[in-house]
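Here the structure comes first, spelled out in structure tokens, and everything after it is commentary.
Here the complex is missing one protein chain, while the rest keep their positions.
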Amino acid sequence: MTGMDAILHGGLQGYLVVALLLFFLGLATVLLRRTLLMQFMGVELMLNAANVALLAFARFRGGDAQAMVFYLFIIAVAACEAAVGLALIIGLYRHRDTTDSDRAASLKQ
Amino acid sequence: MFITFALITLLGALGMLLQKNVVVAGLCMVAAFFGVAGLFVLLANPVAAALQIIVYTGAIMVLVLFVIMMLNSHQEEEAQASHPVQRWLSLALLAVLALGGVKLVMGSAGLKALAEKGSTMPQAMTLEKVGTALFADHLLGFEVAGLVLLAAMIGAVALTKRNL
Amino acid sequence: MNKYYWLIPILPLLGAAFNGLLGKRAGKGAVTLVGLGTVALSLVLAVSAFLAMKGMPDHRLVLNYAEWMVTGSMSVPFGLVIDPLSGTMMLVVTGIGFLIHLYSVGYMHAEKGYARFFSYLNLFVFFMLTLILGSSLPLMFVGWEGVGLCSYLLIGYYFETDFAPQAGLKAFLFNRVGDLGVSIGMLVLFASFGTLTIADILTQAGHLAPEAGFGILTFATLMLFVGATGKSAQLPLYLWLPDAMAGPTPVSALIHAATMVTSGIYMICRLAPVYTLTPTTMTVVAWVGAATALFAATIGLFQRDIKKVLAYSTISQLGYMFLGLGAAGFAAGFFHVFTHAWFKALLFLGAGSAITAMHHEQDLFKMGGLKNKTKITFITMVAGTVAIMGFPGTSGFFSKDEILYLAYLKSPALWVVGVVAACCTSFYMWRLMALAFWGEPRDHHAYEHAHESPLSMTVPLMVLAVGSLLWGFWGVPEAFGGHFAIGEWLKPALTYGQTHAAHGHHEGPAVLLAAISTTLGLVFGFLGWSKYKAGPAWELAFAEKFPTVHRVLLNKYYVDEGVELYLLRPIRWFGNLLWKLFDVIIIDGVGVNLPGALARVFGDFTALFQTGRVRNYALSMALGAAILLYVFLK
Amino acid sequence: MSLTPSQWAALLPLLLPAFGACLVVLMSLDKDQGTTKWIRGAMYGTALLAVAGSFWFLTSLWKTGSQPAFFQLHMDRLAQFTGIFVAVAAALTILQSWDHFHQEGWVKGETLSLLLFSVTGMMLFASTTHFVALFLGLELFSIPLYALVGTVRARSESAEGGMKYFMTGAVASSCFLMGGVLIYGLSGTFDLAAAAGALKAQGALLDPLVMAGAALMLLGFLFKVSAVPFHQWTPDAYEASPHPIAGFMSVATKGVAFIALLRVFPGSFAPMGPVTAKVQTVLAALAVATLVLGNLTALVQSNVKRMLAYSSISHAGYLMLGFVAGTPAAYTGVLFYLVIYLAMNMGAFGLLTAFGLVGEKTTFDDLRGLGWKRPAMGFSAAVFMLSLAGIPPLGGFYGKYMIFRELVGAGHVGLAILGVLASLVSAYYYLRFLVALFLQAPSAEAERLASDRPAVHAPLAGAAVLVSAAIVLAGGLIQYALADGFAKRAIVEGLGLIR
Partner (left out) sequence: MTWLNLHPLTFLVFAPTVLGFLLMALPHALGKLARLLGFLGALAIFVLSLAWLLGHNPAAGGTVLAERTPWFTLVGLPVDYALAVDGLNLWLVLLTTFLVPLTMLGTWNSLKDRMGTFAALFLLLETGMLGALVAQDLFVFYLFWEAMLIPMYFMIGVWGGDERRYAANKFFLYTLSGSLLWLVALLYLANKAGGFNPALMAQAASALPFGVQGWLFIAFAVAFAIKVPLFPLHTWLPDAHVQAPTAGSVILAGVLLKLGGYGFIRFAIPMFPQAAMHYAKPIALLSVIAIVYGALVAMVQRDIKKLVAYSSVSHMGFVMLGLASMTVIGTQGAMLQMLNHGVSTGALFLLVGMLYDRAHTRMISDFGGVAVKMPIFTTFFMIVTLSSIGLPLTNGFVGEFWILNGTFLSGFTWGRLYAVLATSGVLLGAVYMLWMFMRVFWGPENKDEDSGTHHLHSDLNAREIAVMLPIVVLIVWMGVHPRTFVGASEAPVAALLQEIKAPAPRPFILAPAVREAAAPGESAGAHASEAPVSEAPAAHEVHR
């Protein structure tokens, strides 16, 4: 399989393209959305993109268990980030009564 | 199959990006996660697929949705009236990066070689393999991951609760 | 005895130190004793040194005592050189200096700063002797600047007044302009001769042909001459001298008539062998001298302040001396220095005596009729006046005549200028005499209390009067049957073995010239006396008839005002411009503060990127990612 | 898998803070932790003890010279150096936080425990070349820090700063992760040193995905060192966090990130020539941007903590110049600089506590005249500020000296000139600190407030400041011991770079 074929038919390149696009969609969410929760979801998406790439590589490395272990850790870390991130968002909401990141901009210059 | 799951994933993500309603956006993301889980199945990795659904969709996304409800921020307060520089620069940048990424993937000789070599290699990811690797090679990582979880827990509590 | 000759200048210095530091506590008697005693001792030593010098085969005594400025190729010692020129001058300074010290005892007895005055006076004698005796140009320069300093201090003696400090400052600064010339001259001479020791320079110069080193020596001598115009109040640096009359009268007599102002002439004589090499300079000197003589004489015509008249007269006479020098008559010029020292000191002291008599009234128009009250002063003043006008047989006659004769030989035009100046001199001197001593007293109150001065003041007057009348016979020229003894006497000091400098007298109508100038002088003297003997009425009439001429002359051609307007103000303006524009705005503003301000502006600008919105932060990170990827994948 | 005693000794420095953290958490379960003295004392004592134990084991390890490597850990000299570095920073932070949180009116064990977790993460982060461990270490020290920044619940800015730090940090770690995954994908191993070797063997050094992976990993490090344009979280996070935490972040995060950068790029990736060249190019460009932007923005700050934040950004610029020079001596300079920087910045932030400045904002006006009131603190402040500006004979000068020297030696004269000009600009705002302390009289308002408030009593923070000042002075006086005896050995024996 080469080129477009590989992408379209589930070759390694295909997974990577999906991973990269997912990654950039996540980044786009962070850059374009202003609701903190959305941005947070964008970050989760970016982590997930890394997961897709990781596991795709693992598959093409003959089912590398090392990568699978790393995937577990990444999930754990993602959960941690979720916990702390959401806690921070809640903390901010308590003070400002908003989850609009653009309105949480009193620290500047 | 691949193209289906890939589309589910990407469209879900795109929907999340574009959807004004946060709850709906969250649901779009759940779809994307399902798509990813599908991809994992295609990658002969049912364990990962299961974990993806359990942890991501089941735990993280529920948590997020819960917070969304709690904070009562169903909708963004204003439409996407962000600064045009931010918006257009972001879009331009993302476009360039995405195109560049695709080109990169296609132009990578190493990747191509790997793809060709890897398609012939054994593929299955079993729990046994994972367990061995986890407890033989990554004992340290395992412990550290535990610490990360503990720290995150303490942190989250410290941030939201008056006392432990 | 040689070992102790360094005491000649040092003794007055010690006197100055004593009077300056302890004088106030020691009391007047001690001050007088030390002030006069040190000068007297110095005089005695000077006579001894003079005799010792005469005993030397080549009439030259060079004494080195200690090193001073020694580095690299420069070696300037502390040393003395005594030869006929400096020896004579040394005697004049110590002698007349002593007389003036003596005179001051009377004149200054009531002053508050008695000790300070004597300290300055002694210091002046020290510097003057250093100037004269110094064995090297820098040492001479020590005296040169030092007498300027003393002049400054003495002019500013009445420092609580408005005018005196300014006059002092003016004197110092005009002198400094001249000193600039001397400094440059020294630089050139050192670069030319490799030494600054006078004897070495002169010896070397003696072996050079005229115009040796082409422009260089001309430049050097001209620069030195600039110094001379400053110190000797010649055009264009004469302006300070009239103002210097703000000082006490003995100061005017000592410094601004007899000694310091002649140091310019002395210096040129000292360097005569070098000047001989530079005819261009000599011509310049002659013309500057002649011009000054005439210029100052015309100003002197209508001055009302008795000391001002004498001041301009001094400037004029100094001009004569330079005229003499320029006409290659170093001896003649110096001869006039010598005679002038006597009669001008006499005139100043006489004027001082008259001023004291009139209770410090200096306006001639307010004097009058003093000849009955102050006999000695009157008689001695007459002696001085006839001497300065060149009455046949007096000292002034011989010295002035010699100069005019030499001037004629150089250029008849110089002679004409000289004669006109001489006529003016006769006129204003007799005007002065007539206004002060003849006629009716115009200030009766002052006149009633007028009295003759004490002995300490009149004795010097008498001594000086005799000298004024008789010293001329030291230099009777050949035309009048003499052999110009002073010229012979000074010759070794003026030529330093220079052979080509020995120029014989050309034939010329010497007697005829003398007759013309003397007659004219007498006529103008009589005119001055006759028009004023009854009071200033004639002048007032003249002023009405020719208002412009009178006003211009009375206001000294408005030179002071011109200098202020066209020189000093622009300089101050320029200084302000440099400061406010260049320093504050350009260097500090543009060079120093602007970068600082720009940095702040840029800082304010960069701070704008810190918007506080996390999306923007993420964008900048994405931008950074793009940059990283670009660089890595390029 | 059982560990040998020496391996335990090497692991203990990491374990002790983690144990300490758990213990402190247990103690803080007490409801009266904020009020009961002995519990507070026990919490702080435990934390200090944990850090001190870690320090003790590390120093004894350093003394024996053994450099065990097991699991994914390389407890080599560089790791030991890092451990000591972090332990000292943590100890100073703990001392300062005692006073700071008392001044703020709340004391919580969680902050200490989070700090200790962070310490463990940092030590791990800088002592491994295995990407999995690296990533876990990164997260282990980042996540507690996110929480610590947002921990001042009384202030809305605190949560805001924490949120910003978290959001940007999460993006950066995603990128870092993606980079690592790409490297893994093409090399087949998570061990970066092995990966570099494998890639070289495959001839895949120039593969675009490898390059992209390296670039994304670099991004992760640059974010942590707050290099422009990844720096924008820094001022906000510092301003938001409690003073001691800000100090700890500015010092430890940056230091550890630089050391990990050192270990990964010039260290593990050394075989990858093209990558090294690219890193130097990009660091040169970003260092210029960092120096210019950091210094110029610091120039116009009126808030002391923000000024210090921008100053820490600009210091990242100097340190990056050391990487541009790229010689072992330059890396030694970087380590030396970090040590001094640790003392300078911990000291500078400690001053805020020592002076008892609490509340929303700390402006230069609040500092006015304080130098004379507290002479020892004032003296220390002068030491820190002048050292930050790089004025000899203080420690900060020698760090810059080594870096600039190697930079010039490597032919980057232009960069060196830019660097010194940046120092010149920085001197202005550091002087401003001293101007406020010594050259200005306190405002009437400040005098009034001071008379109302009880006298500041911050003995521990004061002690921390004095210790920091002593380190800075020592860095100036016995610089050779610190540079040749400590930093250089970490580079030469730890990283295996020989000059």
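The letters A, B, C and D name the chains in turn, as written, and every chain counts its residues from 1.
Note that in this section a contact is a pair of C-beta atoms (placed from the backbone, for glycine too) under 8 Å apart; a residue touches a chain by one contact, two chains touch by 3 or more.
Here the structure is a predicted model, which means the values were calculated and not measured.
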Chain not shown, its touching partners among those shown: C, D
From D:54, D:189 or D:332, residue that would touch the chain that is not displayed: D:332
Contact partner of the left-out chain, one of D:103, D:151, D:301 or D:423: D:423
Residue among C:565, C:587 or C:608 that touches the chain left out of view: C:587
Contacting the left-out chain in the complete assembly, out of C:48, C:64 or C:280: C:280
Those residues of chain D which, in the complete complex, touch the missing chain: 328-329, 332-333, 372, 375, 379, 382, 386, 391-393, 397-398, 401-402, 404-406, 408-409, 413, 416-417, 420-421, 423-424, 427-428, 431, 434-435, 438-440, 479-480, 483-484, 487-488, 499
On chain C, residues whose C-beta touches the chain left out of the figure: 66-74, 138, 141-142, 144-146, 149, 152, 156, 159-162, 164-166, 168-169, 172-173, 176-177, 179-180, 183-184, 186-188, 190-194, 204, 208-209, 211-220, 222, 280-281, 571-572, 574-576, 578-579, 582-583, 587-588, 591-592, 596
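Following the convention adopted for this analysis, only the chains that are shown with their structure count from here on.
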Comparison of A-C and A-B (more C-beta pairs in contact): A-B
Whole-Å gap separating chain A and chain C, where each centre is the average of the chain's CA atoms: 98
Whole-Å gap between the CA centroids of chain B and chain D: 30
Chain C, residues touching no fewer than two other chains: 607, 610, 612-616, 618-619, 622-623, 625, 629, 633
Of all residues in chain A, the ones touching two or more other chains: 16, 23, 26-27, 30-32, 34, 39-40, 56-57, 61, 66, 69-70, 73, 77, 80-81, 84, 87-89, 91, 101-102, 104-109
Chain C to chain B touching residues, read off their complex: 613, 615-616, 619, 622-623, 625-626, 629, 633
Complex interface listing, chain B residues touching chain D: 104-105, 107-111, 114, 136, 138-141, 144-145, 147-148, 150-152, 154-159, 162-164
Complex contacts: residues of chain D adjacent to chain B: 1, 18, 21-22, 25, 28-29, 31, 33, 71-73, 108-111, 113-114, 117-118, 120-121, 124, 132-133, 136-137, 139-140, 143-144, 146-148, 150-151, 153, 159, 162, 185-186, 202, 204, 207-210, 212
